[in-house]
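Right, I'll just put the structure down here and ask away after.
In this view, the complex is presented without one of its protein chains, the others remaining in place.
When the chains are written out, they are named A and B in that same order, and each has its own residue count from 1.
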Amino acid sequence: MAFFLETLLGGLMAGMLYSLVALGFVLIFKASGVFNFAQGAMVLFAALAMARFSEWIPQWTGIENKVLGDVAAFVIAALIMFAVAWLIERLVLRHLVNQEGATLLMATIGITYFMEGLGQSLFGSSIYKIDIGMPKDPIFVLESTFQGGVLINKEDLYAALIAATLVALLSLFFQKTATGRALRAVADDHQAAQSIGIALSRIWVIVWCVAGVVALVAGMIWGSKLGVQFSLSTVALRALPVVILGGLTSVPGAIIGGLIIGVGEKLSEVYLGPYVGGGIEIWFAYVLALGFLLIRPQGLFGEKIIDRV
Amino acid sequence: MLYRENGQFKTTYRADQQIFPILQDRVVVLLFVAFAIVAVPMLASDYLLRAILIPFVIISLAALGVNILVGYCGQISLGSGAFMAVGAYGAYNVIARIPGMPLIPALLLGGFFAMLFGMFFGLPSLRVKGLYLAVATLAAQFFADWMFLRIKWFTLDNSSDSAAVSNLQVFGYALESDASKYLFCLAFLIVIALAAKNLVRGAIGREWMAIRDMDVAAAVIGIRPMYAKLSAFAVSSFIIGVAGALWGFFYLGAWEPAAFSVDQSFRLLFMVIIGGLGSIMGSFFGAAFIVVLPIALSQALPAIAGLFGVQISTSALSHAELMVFGALIVWFLIVEPHGLARLWSIGKEKLRRWPFPH
Partner (left out) sequence: MKTRQLSLVLAMLAASASLLVHTGAAAQAKEQFIPVLSYRTGPYAPNGIPIANGIVDYYKLVNARGGINGVKIAFEECETGYDTARSVECYERLKGKNGGASVVQPWSTGATFAITEKAAVDKIPIVTLGYGRSESADGTVFKWNFPLAGNYWVAADALVQAIGQKEGGLAKLKGKKIALVYHDSPFGKESIPLLDERSAQQGFELLKLPVTAPGVEQKATWLQVRQARPDYVILWGFGVMNSTALKEAQATGYPREKMYGVWWSGAEPDVKDVGEGAKGYNSVTLQNSTDYNAKVVKDMLAMVYDKGQGTGNREEVGQVLYLRGAMGSMLTVEGIRAAQERFGKGKVMTGEQIRWGLENLNLTQAKLDALGFAGVLRPISTSCADHMGAYWARIHTWDGKAWKFTTDWLQADEQIIKPMVKAAAAKYATEKKLTPRTPAECQS
């Protein structure tokens, strides 16, 4: 029983980490109808920026205070992501207004390649450290009820809290502010939004900036867990089932989807895995998402797809 | 002036319904195919054949398969790598387990197994659409990755869990030289491309395109969505499976499941989108772009740097390749969002009128 709880909690927290990455996808799709294939590359780029600057700032400016250095690195990385967002809008999206989904997807793929090359040439290909003071050792709870206690990973717990806060903030942003409404209008129909006077370019820059900051937070947390290097961009592949399970246009869906996928993955690997030789996590997550999609083809919280004939 | 169809009157339906009704088209295409069959093996260096042309031919066959599914039927699929893997492992098992099995039936059987696999994993398309389907097909991809690693039966329980083929021969003629391998793969490409072109021009192709454009309306006028979608998956995965078997047998020689990873699936989708969705020619352009361009870049960039007297390290070169590649993709899409095939047809249109403006 204790082990089941451990696996369950571990799965829930892993799911929160996935939803951090999934949020970036959802944000951009919700606000511009573009499936941002480059989200993984953005997570990596942002994490690399933060990792390298947290090394370079003490070297260049002599600031010894670690917290100050880390905060400065975070801020600089966020500014870099803003610049990236502005450049993407200016150079890519502006010229592809109102094109089909496949064309925009392909454009984000081009951006992916570009950012991977740029990130590695600017910041290097080695493995870099992000140390934001996350505790690495586990805590054991309920030691009285269960022998040995139930293991909880402190780092994952903090990460889950950060993710939850971020989601709450973003939900508020989309629902309550004028910019949020404008973003949802743009997602519905670019031309219609333009015709009622919403400045598309400004909206897109805002959305990609927000997605960039989300990528930075995700990169920071995953980077602190894994170390910052190229494989970080593969985390995006793990987050895709979360995106489609929750619905491409739903921020709370990213969280719920994340929790379901996280738990499903871990429970399947631990309890089903040994019967088939193990290693089933990844495809099980996709099959689970597929199963949910068969019941609700637009994801759990996604907008119903309306076909006009 | 050169490309006018004046004076070319058709007197039979058969003549009117040819793939290339205009004489100039027929001539150019036949010349090109003859060049590819006769001149290229004689003129091309071994390296060009082995490292550029053979992969290009095989991958354009795979891109053709993907285009049928994604471009003509509108079902975005990211499981192409898995279909290639099933084709490759299927053909390998057939050749290794059945002594004396000839090569061509083995390759076709590999395609057949890929077809069954594709139809099974295409079933969700009956309920799920668009990007959701794309991500759902990744389930096929990762499942195949796992299946070929875990189930030792597929690699004949051999010592290294990888598959390898050698001593390939067709009709008693050993396929040892690069030119013979190239011609063999080219033969498959020509036959299958011709069959595919005729399929998409026929009733089933029109059904696919109707489903792509508006599947509810298609169902209303009597096109059975299940039949159309599953047949698209079937034909597409058969072609991709055959391509996968060719890839494993003739390009890699020995492979492990990582050779057919999700990167391969993404590459095939990119080829189809950038080449032009819903166009057979587009598959070739896209394959050329994605297969040949990185190699060309890795040759050209050091040469250009050499002109400026700069020595680049291999890692900087690799990064520069990625950046130029990504920038080129974006640039092509801005110039022509419908892909390279559209550029090609615009070119032909202009040529029809040339030298007159309209």
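Just so it is clear, a residue touches a chain if its C-beta (ideal position, glycine included) is under 8 Å from a C-beta of that chain, and two chains touch if they have at least 3 such contacts.
From a predicted model like this one, the values you see are computed outputs, not experimental measurements.
Trainee: Looking beyond the chains shown, say which of A:L151, A:A164, A:A185 or A:I198 touches the absent one.
Mentor: Final answer for the missing-chain contact: A:L151.
Trainee: Which listed residue (A:W56, A:W86, A:F146 or A:F230) would be found touching the missing chain in the intact complex?
Mentor: A:F230
Trainee: Any idea which of A:T7, A:Q39 or A:S54 touches the chain not displayed?
Mentor: In the complete complex, the chain left out is touched by residue A:T7.
Trainee: On chain A, where is the contact patch with the chain that was removed from view?
Mentor: 3, 6-7, 10-11, 14, 120, 125-129, 136-138, 151, 153, 155-156, 225-227, 229-232, 234-235, 238, 265-266, 269-270, 273-274, 277-279, 281-282
Trainee: What is the set of chain B residues that contact the non-displayed chain in the whole complex?
Mentor: Chain B touches the missing chain through residues 46-47, 50-52, 55, 96, 145-146, 149-150, 156, 158-162, 164, 166-167, 251-259, 263, 292-293, 295-300, 302-303, 306, 313-315, 317-319, 335, 343.
We adopt the following convention: only the chains that are shown with their structure count from here on.
Trainee: If you average the CA atoms of chain A and of chain B, how far apart do the two points sit, in angstrom?
Mentor: Taking the average C-alpha coordinate of chain A and of chain B, the gap between them is 32 Å.
Trainee: Considering only the defined contacts, which chain A positions touch chain B in the complex?
Mentor: Residues in contact with chain B: 35, 91-92, 95-96, 99-103, 105-107, 109-118, 120-121, 125, 237, 240-241, 243-244, 248, 276-280, 282-283, 286-287, 289-290, 293-294, 297-299, 305, 307, 309.
Trainee: Could you please specify the touching residues of chain B with respect to chain A in the complex?
Mentor: Those in contact with chain A are residues 76, 124, 127-132, 135-136, 138-139, 142-143, 145-146, 149-150, 214-217, 220, 262, 266, 270, 273-274, 277, 315-316, 318-323, 325-330, 333-334, 337-338.
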